[in-house]
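Complex shown without one protein chain; remaining protein chains in place.
Up next is chain A:
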Amino acid sequence: MTDSVVNYVNKNWTAILQALWQHITISVIAMLITIAIAIPLAIVLVNRPKIGEVISQIAGVIQTIPSLAVLGILIPFVGIGTVPAIIALVLYAIMPIFQNTYAGLTHIDPVLIEAADALGVTRRFKLFRIELPLAMPMILSGIRIATVLVIGTATLAALIGGGGLGTYILLGIQTNNNAALIVGAVLSAILALIASWLIKVLAKVSFKKLGIGLVTLLVLGGIGFGWTQLTRPSQTITIAGKMGGEPEILINMYKDLIEENQPNVHVQLKPNFGGTSFLFKALQSGKVDVYPEFTGTALQSLVKKPNGINRNPRKAYQDAKRELNAKFKMTYLQPMAYQNGYAMAVRRSTAKRYHLRTVADLARVGGRLKGAFDPDFYQQSDGYPGLQKAYHLSLKSVRTMEPSLRYEALADGRVDVTDAYTTDPQIRQYHLVTLVDSKKFFPPYQGAPLMTNQFAKRHPEVVRDLNRLAGKISTTDMQEMNYQVTVKHLKAADVARHYLIHHDLMK
């Protein structure tokens, strides 16, 4: 376990540092905004206790809404990415800071307030020299609570493409990679502890020094930001991918292909950006310029034609391309060769023993074999129920199992048949055999770059570069590359480049 984590960190440390930095940035921005809202709000409302009470209640209610729901609610209004993540974090953090500031200000010894009033000090003097310093311990503890909360909740930003350490937690869960999960979880916990400790230390530093420090930090940050803005290439294209290793490999290929031909273009990659609807919305709103999408997914989830999907891959692609253009003004480039659709997988020994080559062969001996399916596949009409009808397939027994577990169950002989995605690395890892869908029951899933028509029109070179992948990459190639990345934990960028060079797509 420790070895695999160390190994993982060694191979990915630049990306991990980047995610850590992103996590810190998101948290710091959220905290600064929260402080800028919550403290002045409390100051204003301290003399208006009725409104203060109402605001306090509202802030409390917001905090009881699950953070995931807040993110979901925000998507239609502010889209996806860093902005809604920060808004959600701010909504969360307001409550502890507001309440503590409010309590700190209202719990000042009334004798001191009377003294300040009776001495005729200015409003500013009273606030900055008396009230805020006296409330400061409470305010700081509020800030500390909020910071720990924000750093923890910021891991959810990954769900909506906000990046940060949550990316590794999510990746770890989705690809069954415990090393990634541990890296994400442990780093965010350590970050929270350090931040909490830092605030405790800073609490002992005087107001003046704190102010000077903050200004210095802001100036340095501004210079740094300005520098990166000035020195970055003239043109930036953002390419995102769904969760997992395969999309990451693909977008790395896109990046290499584009940058090799157009040195003045900088391609920014956003791997593990989120699910289909997040990515599609990001594409529509222009936050993302290109992402790889499957024909089957496009037809089912995007243009919503789940029933009439043509079983001919070529026709399915044409349908998807036409509909995407008509409905969303999107350009769907030429697909690659490989299929990442559903398949029936069996052990090699089983295939040999029963002479299984096609699903029809499987139907022949179904009564002797036990099956385990992913719950979705087990229920959907284009899954097991449909398959049963199409092939008159009936297995000895069938149960549902988490996707990552069913391969293990198959490999160690507890079951004999599972559903699989054709490019899953486990097929190679466990030496499984996928059966040919001779009746073309499963819809075709071919990957191809998706972009808006506007982008395609403005960047004909990008279209040309990406089209070089059309018809390339066989299912076995993809399987092998997925195996390298998700099982062997090689870097997606290296695997992608290796393929491109090996197949003369790049020098």
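The working rule: a residue touches a chain if its C-beta (ideal position, glycine included) is under 8 Å from a C-beta of that chain, and two chains touch if they have at least 3 such contacts; residues count from 1.
In the analysis below, contacts and distances are computed from a predicted model.
S.K.: Choose one: "Ring-1,2-phenylacetyl-CoA epoxidase subunit PaaC", "Heme-degrading monooxygenase", "ABC-type quaternary amine transporter" or "Copper chaperone NosL". The correct choice is the protein name in UniProt for the chain not shown.
M.R.: This omitted chain is identified in its UniProt record as "ABC-type quaternary amine transporter".
S.K.: So one chain is hidden, and I want to know which residue out of A:Leu20, A:Leu74, A:Leu134 or A:Ala351 touches that hidden chain in the complete assembly.
M.R.: A:Leu134
S.K.: For the chain left out of this view, which of A:Leu119, A:Ile223, A:Ala326 or A:Ile501 touches it?
M.R.: A:Leu119
S.K.: Which chain A residues would touch the chain omitted from the figure, given the whole complex?
M.R.: For chain A, the residues touching the absent chain are 111-112, 114-122, 125, 129-130, 133-134, 136.
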